[in-house]
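Removed: one protein chain of the complex. Kept in place: all other protein chains.
Right, subunit A next:
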Amino acid sequence: MAAPVLRWGCRGRRWALACVDGGSCYRRGPPTGSTCDRIRGQSSVAQQPLHTAQKPRKGEHKWAAVVGLEIHAQISSNSKLFSGSQVRFSAPPNSLVSFFDASLPGTLPVLNRRCVEAAVMTGLALNCHINKKSLFDRKHYFYADLPAGYQITQQRLPIAVNGSLTYGISAGKERGQVIPKTVRVKQIQLEQDSGKSLHDDLRSQTLIDLNRAEGQLRVDANISVHHPGQPLGVRTEVKNLNSIRFLAKAIDYEIQRQISELENGGEILNETRSFHEKLGCTVSMRDKEAKQDYRFMPEPNLPPLLLYDATSLPTGADPQQVINIDQIRETLPELPSVTRERLVQQYGMLPEHSFTLLNEVGLLEFFQNVIKETRAEPKKVTSWVLNIFLGYLKQENLAVSESPVTPSVLAELLDLLDSRTISSSAAKQVFEELWKREGKTPGQIVSEKQLELMQDRGALEQFCYSVMKDHPQVVMDVKKGNSRAINKLIGLVRKATLNRADPAMIKEILEKQLST
C-alpha cells in the first residue's frame, strides 16, 4: 500500500495465512487488479441470509456475491518465525526484538521448526495438499512498522494448498436440521508479520512496537458482485476485521453497497476499504491511485523448504533435521467433524447438539465424563448437559471449568432420576440447589427436601381413588372424551401427594382405574 495504512500485527511473528472462499468455486476471467492470485468462489445467496437484502428491481438479473477471506492467525510457539526472540503476552514495547526483527543490516532469517510443523498440522486439518517443497518470497512495501521494507512470505509456492473445511448451517424446515456446507481453502502460507503502530494523535506521532500483537485472529475480506453467468466483478478488500460479527456486517454492507452502486450506473473501484464499526459501513481508505506493486522476489537467504513423508524420507535421516508429514499427521488430535459424527452415531444425538458440545470449551469433556459415571441414557445426559447445565452456565457467564457442578455430581443426580427415585421436576430443583455451592450431594438435598418419589404403588392407588371420588365431575369429563381433563386429575393427585409422585405413574394408575 503506497499510502500508510493502519496495520497492526507483530514484528516477526509467526502467522499462517489461509485464503478461504465460500461455496462452490470456479475461476472466471482474469483476476482483477491483484498481484495475489485468488480463486474466488460463488457463495450461493441462499446460504448467507442477507438481512438487509435489497430486492432486485423488476426485470433485473439477480446478483451473486463472491467473497474471499484472507485470515491471519498467529502460530502458538515460543519464538518468532525467523528469529529467536521470545513470544510473550503483554511485554513492554520493543522488549522482544532481536537484531533481525529490527532489520539491522547484515542480519539473516532462520526458520523456526515449530512454525513449520504448526503449518503442516493446520494444512492437514484443513484437508490440504502439503507441498513437499515450498518457497519463501519478499513482498516489498514501505511502512514504518515494516523495518526491512519487505515482508517475508510465501507467495509463489506456499506450504499447503487446495484444502477444504466442512461446516454446518442451521437451516431447513425441521428443527435441529443442519445443512453441511463446504468452503475451499486456497492455500496456507507462512509469513512474517509487521510491528504494531500506535497512533498518538495528541502529539501527532506514531509509535512503533516491534514485539508482537496480542494473539488475535485478523481477517481481510475480498468482495465482489456479478450477475450469474457473467464474469466476476471488480473486488474490493475490507481489511483488519477482528470479530466474526463485524466480518459478517462488513461483508453484508459491502455487497449491498456494490449492488447499489452498480444498479445506479456507477462502478466499483479495486480498492482497500475499512469497516467503520459504529456506523456499520465500509469506507474507502485512500484516493484512486495505482495499484500496489509488491515486487515479489524470491527470498535469497532462505532455501526451499523441503518436507518429507514416510516414503520419501531419506534413510538414516536425523529426525531433528527433517519434518515428516506422516508423523505429524499421526499426532493430530481427532478433528471436530469426526468427533461430531462420532457423537451423533454413538449417542444418537442431533447434529445440532454435536455442534453445541464442541463449540463450548470443555463441554465435550464434561459430557463424556458424565456419560462415564451415570447409568442414565445418553439422550438424557445430552438433554441435561445442553439445556439445563449449559443454561445455568450462560446465565452466570461462566466457563465450564468454573462450574459449581462437577460431572460426578451431575452423574449422581441423573442416576437418581434414572432409578426413578425422584421425578424430573424434583431433579431440576436439586440442580438449582447444587448450583448454590453449598457442598451438598444430590442425595443429601433429596432427603433434606423430601423429594423422593413415592415408591408405594398401593398408597398411590389409594390417592388416585380418593381424588376420583372427590371429583366426580372431572371423572365424567374424562369419560366423555375430554383429554385435558385427565391432566386436572393428575394435578390434583400430585398436589395431594405433595408432589412426591411420579406424574407418569399417576397417569397410568388413573387410566387404569378409569377404564374399569
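What we mean here is this: a contact is a pair of C-beta atoms (placed from the backbone, for glycine too) under 8 Å apart; a residue touches a chain by one contact, two chains touch by 3 or more; residues count from 1.
The working rule: contacts and distances are computed from a predicted model.
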Omitted chain, identified by the protein name its UniProt record gives, among "Glycosylphosphatidylinositol anchor attachment 1 protein isoform X2", "Glutamyl-tRNA(Gln) amidotransferase subunit A, mitochondrial", "Retinal outer segment membrane protein 1a" or "DNA excision repair protein ERCC-8"
"Glutamyl-tRNA(Gln) amidotransferase subunit A, mitochondrial"
Which candidate, A:H72, A:R138 or A:H226, sits in contact with the chain we can't see?
A:R138
Sole touch to the unshown chain from A:N301, A:N359 or A:S466: residue A:N301
At which residues does subunit A meet the chain that is not included here?
35, 99, 102-108, 138, 140, 142, 144, 147-150, 293-297, 300-301
